[in-house]
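One protein chain is absent from this view; the other protein chains keep their places.
Chains here go by letter, A, B and C, matching the order in which they are written, and residues are numbered from 1 within each.
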Amino acid sequence: MIVERFKAKIVAHLSYFIGSGNDAMVVDPQRDCQIYIDVAQRERMRIKYIFETHRNEDYVIGSRELAHLTGAQVYHGPWPAFTYGNTLEDGQQFDLGSLKITATHTPGHTPGCMSYAVTDLDSGKDTILVCTGDTLFVNDVGRTDFGGPENRQSWSESLYDSIFNKLLPLGDAAIICPAHGAGSVCAIGIADREWSTLGLERQMNPVLQLSRAEFVEYKVNEHHEYVPYFRTMEKYNLEGAPFIGSNFTPKPLSVTEFQSKIEAGAQVVDTRSPSAFAGAHISDSYSIPHSVLSYAGWFIKFDNPILLVNENPNDLDYVVRSLVRIGYDNVEGYLSDGLSTWYRVGFPLHSLGLLTVQELKARLDAGEKLTLLDVRSSAERDEGYIESTCYIYLGHLEKQISDVPSDLPIVSICNIGLRASIAASLLRKHGFENVYNLIGGMSAWHQSDYPITH
Amino acid sequence: MIVERFKAKIVAHLSYFIGSGNDAMVVDPQRDCQIYIDVAQRERMRIKYIFETHRNEDYVIGSRELAHLTGAQVYHGPWPAFTYGNTLEDGQQFDLGSLKITATHTPGHTPGCMSYAVTDLDSGKDTILVCTGDTLFVNDVGRTDFGGPENRQSWSESLYDSIFNKLLPLGDAAIICPAHGAGSVCAIGIADREWSTLGLERQMNPVLQLSRAEFVEYKVNEHHEYVPYFRTMEKYNLEGAPFIGSNFTPKPLSVTEFQSKIEAGAQVVDTRSPSAFAGAHISDSYSIPHSVLSYAGWFIKFDNPILLVNENPNDLDYVVRSLVRIGYDNVEGYLSDGLSTWYRVGFPLHSLGLLTVQELKARLDAGEKLTLLDVRSSAERDEGYIESTCYIYLGHLEKQISDVPSDLPIVSICNIGLRASIAASLLRKHGFENVYNLIGGMSAWHQSDYPITH
Amino acid sequence: MIVERFKAKIVAHLSYFIGSGNDAMVVDPQRDCQIYIDVAQRERMRIKYIFETHRNEDYVIGSRELAHLTGAQVYHGPWPAFTYGNTLEDGQQFDLGSLKITATHTPGHTPGCMSYAVTDLDSGKDTILVCTGDTLFVNDVGRTDFGGPENRQSWSESLYDSIFNKLLPLGDAAIICPAHGAGSVCAIGIADREWSTLGLERQMNPVLQLSRAEFVEYKVNEHHEYVPYFRTMEKYNLEGAPFIGSNFTPKPLSVTEFQSKIEAGAQVVDTRSPSAFAGAHISDSYSIPHSVLSYAGWFIKFDNPILLVNENPNDLDYVVRSLVRIGYDNVEGYLSDGLSTWYRVGFPLHSLGLLTVQELKARLDAGEKLTLLDVRSSAERDEGYIESTCYIYLGHLEKQISDVPSDLPIVSICNIGLRASIAASLLRKHGFENVYNLIGGMSAWHQSDYPITH
Partner (left out) sequence: MIVERFKAKIVAHLSYFIGSGNDAMVVDPQRDCQIYIDVAQRERMRIKYIFETHRNEDYVIGSRELAHLTGAQVYHGPWPAFTYGNTLEDGQQFDLGSLKITATHTPGHTPGCMSYAVTDLDSGKDTILVCTGDTLFVNDVGRTDFGGPENRQSWSESLYDSIFNKLLPLGDAAIICPAHGAGSVCAIGIADREWSTLGLERQMNPVLQLSRAEFVEYKVNEHHEYVPYFRTMEKYNLEGAPFIGSNFTPKPLSVTEFQSKIEAGAQVVDTRSPSAFAGAHISDSYSIPHSVLSYAGWFIKFDNPILLVNENPNDLDYVVRSLVRIGYDNVEGYLSDGLSTWYRVGFPLHSLGLLTVQELKARLDAGEKLTLLDVRSSAERDEGYIESTCYIYLGHLEKQISDVPSDLPIVSICNIGLRASIAASLLRKHGFENVYNLIGGMSAWHQSDYPITH
């Protein structure tokens, strides 16, 4: 029996290849799904089943594409009314080599959530592991807000009952395989640790220490963001997204082609580091450093072409796959030799200021007037901030751009300087001239023992 | 300026990526064409032009697929009436970075053959290299029999004139980039050496030492095989073959699935070595060792599924790509863990005898009665054979199977033992019981100084 | 926190890369240790600690080489007196990002065995996982015979106490990371399932269901093989093996070089499949198919050069690395183009018979006299055999070769045909002429419902 875990970094999505004998199953496959086929070939196994834990909101699921390539059968829960695959009964069982798979209905995150408990008949009857989807994560549980305020109470109750009545009874010793790791927007407190068991969660997951009533109250009042691109994911995952094949090489564009596509409405996404973006960038481009690519979902449109500016052709594959995983099939090309393609012919560039925390502190101490703009999540904000910062969450910045004072230089602040670079690029796109990114962000501010307000 | 050469081993097909500045062209792309896109990305170039030297008979050209993936324009000569791409004028020119490309009409192999001469304006006006397609190879020239006997004389004359009046005048110093290397069926005498120049060919190519009349007479009388799968290639290369994407991973099959597909008419192709095939194989399978895969074109049907038996999952990619390159998109799967999948459940196996040359010599010396069957090409046959062998070329064996005496044990003979393994498998499929493969073949027989007849 | 598991197939050795923040540790590294450095680089982590669970008998540990390449510190238990690295105290603790590592003395398999319990301070105080070395496997426990009969009782008692008093108290919910998976000679009953927890083992591991007295009695009487190459591993792992670097490409040899090395005493290891070996092989070579390479440890000498015959250059890396992992640094080269290098010049070949189970059954039913030689393990033998087989375990075959009757044809039998191929090659080396391999072995015999004796 093998268990292989795959992580799609962009949305911290975890998927699983589980095999026994010559047969295998995949749980919640990512859209670029050749990886599972490669493992199957290496292990000399056939993918027989594809199980979805639920209709996802934050990424495009690869079930239909993987089924198309392998002939495997797709299964999902009773909600919503999927237009492909097979609907499971609660308790339905499957054989896979020496394994017995039991599909268990665990509603709460959505009404159709399924978990998949795995028993190895070669060893005995205990549940070895359970794929918990968005029902139970390491250190947190799934959000319950997707049904709207009217369903939040009942979905939260369902979630509690699914965890306490369906999952935990499988035994402390069962390993859990959740659908997301740290960094996902599907829960706030997912631990960085990728492996856990039902027993560890029962004992240490803070949400599971609450009573049913406390749990429900907590979940009903929890704050989550609904990122605009979720709408497209919901549609794709109900009906199946277009097939993508395995070509993830965008077209190299000359500077003239690039510019004429910009004029025709293309969106420029610059995935270089904050310091490179600050140094020089093309006017009106989005700074979205490739480690925070998922923020594209807040800003980037599905119906205008995307053009990439990146440092190194080796990064392209990662960027294009990541965008495809969240439904952006509209990457039209990239600046063929990176930004130097642009500046070696003398095309104009813009720049931003970078401030180190020492520089900012010195300026503030010297009484300089600056607008400090904190764009972190509210949870991060609650842990403390620099005095007199104004606060707008990055995802809301474009909508609330008119709230940003435009008379003073603006210092964009996040935890490190990555999201602050995005914010700074948005400000520049909206006409703010004098914009700085606080490089090192609150992390550096803390380390330098500068004062924090709460 | 870079020149990168790609060799598709199955038909010894050579294609070229030629780039200068940020632009590139591809000449005669193979069907699995991601390789050119990868080079373009590495070199930060854009593929602008795809040039075909002629409508090929022996492999599926990848022009349409590559154009689809890159937006490049496809060009070919004036014959036949292609249903895609652009038709060239003789002498039409293209710019590519600092290069000037001149398309030159060089009919003979077919009436529409084009050559592409490349000049580097940074250096001067001399032709640097010329892509000669099937007009001129290293040590040989293209065959002129595809137009049927009625056109053979005139096509041969055209070929001579194209070489002597169009190509050689480009200068001794020009490097040639032909469309095939040694091992191709497009000419008999292509040298193993992959690099040459017009000067080297003018001085050393044996066919170019002939007078025009001698040349034409030689070409008109030259013996070539027309392999049955050529018919499909002609159609594909006129109209464009189906797109294939980049998935070359066939499906692993269980022994039951494999057997039921056999019963439904699938063709089993066993690509293992002659000794492995001799040791044990599935009844009625074709032995086609993967270094002589192109022989599939003689026997394998396009409309029945192909099932593979191979040694190692690492070989699959090569086998499937190679078959796709000659139009076999019908590989349905492979025996998941190789032949052991089959025999560990006790399914029946067949075997063949292997004879070393020492063993054969001893048996012959002892007066044993054996049918020796030589299946090599007529050119090889002409260089000498073992006394009293009967001769049928491998490609014709199925059609002439009734000519093979069935009363004595048969020893199948080629040069090494690879094609003899194919022949032995054909004999077994047609009911011959007592079949041997002479392992080492005529090569070993020669090395052992055993007697040769002419 | 990431946990990455690596499996060295040859001895089913499992090693672990565990990282948190920017720091990482490796437990029981394999000797070709670039893999850990690659993961560290990908994850942007530094390897700080290398922990050995014990002095291994069955493979060369890579601690010293990995320490040399990374600057990490090596730690091991109090026995034996290692000549490199640091000796741990029971209970000694280490910080690694947010993790706390506790080294726990768990003697039994050897007096120096250590386990490493991992707590994630970000989550709480529970043990998340524990590296159990050869103390506790999935479904079995470590062998206790390496101290000789005089220590077996006390080592077995220690093992029980280590498991019940040191490991199980860490909690049912802790994931276990043992040092071996199924197929290891370090225990007989390791499950094929690679993931487990203390709770699953407590409830389902058959050995842990015994009382202390039963456990000790069982362990004292358990049958294990001591493979001759263990002697060299013991020395290497006490003192540190020679550094190997990362070159695993053996030298291609011409047929003349190959033959002259054979004459000078080199050992020929033929890693091709049983059917290929049966079809044709070089006289006096060992058949060791590459999926059962660890049997080399029974036969192959450390001080004579090894020459390889293989099917495909792509296999070489795996074969050479695997041999290096068990201390065979003496691969001198391989036959450059596989066996065809040999037979195309007419060098002599030998062959073996293959029998399918149908053929064997028919011959036996027809009353043919055959020596049936079963070479499986005693545990497999106990599950049933073909009537009138004589039994010699493969590892003992050379020593007991004089017990094999030489008057009749011999049929070598294992479970599939891989080990039977080794046995057949040994018989041929010792002068037996008429040798068959039962292809499909007892597995096929069972599937065909032929009679089994107990």
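In the analysis below, a residue touches a chain if its C-beta (ideal position, glycine included) is under 8 Å from a C-beta of that chain, and two chains touch if they have at least 3 such contacts.
Treat the numbers as computed from the prediction; the structure is a model and nothing was measured.
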Subject >> Given B:203, B:283 or B:400, the one touching the chain that is not displayed >> reply: B:203
**OP:** Consider the whole complex, including the chain that is not shown, and state which of B:11, B:61, B:74 or B:128 touches that chain.
**Re:** B:128
**OP:** Would you indicate which residue among A:315, A:380 or A:398 is in contact with the undisplayed chain?
**Re:** A:315
Subject >> Touching residue (missing chain; options C:245, C:265, C:384 or C:405) >> reply: C:245
**OP:** Write the list of chain B residues that the hidden chain touches.
**Re:** 1-3, 20, 98, 120, 122-124, 126, 128-129, 138-139, 171-175, 191-200, 202-204
**OP:** State which residues belonging to chain A touch the missing partner chain.
**Re:** 272-281, 311-312, 314-315, 338-340, 343-349, 351, 354, 356-358, 416-417, 439-441, 443-448
**OP:** Against the chain that's been left off, what residues of chain C make contact? List them.
**Re:** 22, 34, 37-38, 40-42, 44-46, 69-71, 245-247, 249, 251-254, 313, 316, 336-337, 341
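Note that in this section only the chains that are shown with their structure count from here on.
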**OP:** Report back the single chain whose CA centre is most distant from the CA centre of chain A.
**Re:** B
**OP:** Please compute the C-alpha centroid of chain A, do the same for chain B, then give the distance between them in whole Å.
**Re:** 48
Original post:
Where the CA atoms of chain A average out and where those of chain C average out, how many Å apart are those spots?
Top reply: 41
Original post:
Which parts of chain A, given as residue numbers and ranges, touch two or more other chains?
Top reply: none
